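Take a look at the structure below.
Note that one protein chain is taken out, while the other chains of the complex remain in position.
Here is subunit A:
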């Protein structure tokens, strides 16, 4: 028996969109301070799992408890005080500034008639300073680069001051440095007691920073545990459907994950011949062997 209280307890959940079932019979517990990466190929149900944990999708079967209480019994506002959720893509219509966006994180703490106070402003400032976007406070988000935006959104979910952070692919499309920075922020937050669940595509970074990985295949969790135990050749190859190798790089000590290309067949050579044509070889004959 663990002395620490469980954050989330998921029992046999089946869920999806309307009649389209995506996740079947998933069960797991989440403990405080864990940095969980949800991995798996596109369409495996990673985002769906995260959304259902946040209560955005109705459960067909099973139950989710948050801090020992049924997720369903929380009001929307109570949930927003416990779990901050960063969606995959935020579409902005208007020129809201970074400060406006981060201030939105304080919304669940206010009664409907209340305005934001000085203490809200202090929290917002602290979050923006922590993620390094203070100089951008009055810049419209639409005028920012992807990396800057993502740091603003991260400041926003931090301003929500929740125990739990759900991040849906926060690092995709970012420069290498920003990607790693987001993982570093999360690892640090977990060190101070927050719990992070993140949908990840960057397996190499996940291996280094996450404390636990959950591997999804077609809506089923096929592995759940230490990164070292999950990132095996067999499991990854099964989940991604292509030949994958995972090696420890002797120089860095980090895990290197790469795919092994399937051998070329004659059909593929024909295709390449058609695609390349003979414009590029300056009249010389090219052997497509």
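Definition applied: a contact is a pair of C-beta atoms (placed from the backbone, for glycine too) under 8 Å apart; a residue touches a chain by one contact, two chains touch by 3 or more; residues count from 1.
Note that in this section contacts and distances are computed from a predicted model.
One chain of the assembly is not displayed; among "Membrane bound protein complex subunit mbxM", "Iron complex transport system permease protein", "NADH dehydrogenase" or "Na+/H+ antiporter subunit A", its UniProt protein name is "Iron complex transport system permease protein".
One of A:116, A:204 or A:220 touches the chain omitted from the figure, and that residue is A:116. Set against the missing chain, the residues A:100, A:125, A:218 or A:233 yield one that touches it, A:100. Contact with the omitted chain, checked across A:24, A:160 or A:246, is made by A:160.
Within the complete assembly, residues 54, 56, 75-81, 84-87, 90-97, 100-101, 104-105, 107-108, 110, 112-113, 115-116, 138, 160 of subunit A touch the chain that is not shown.
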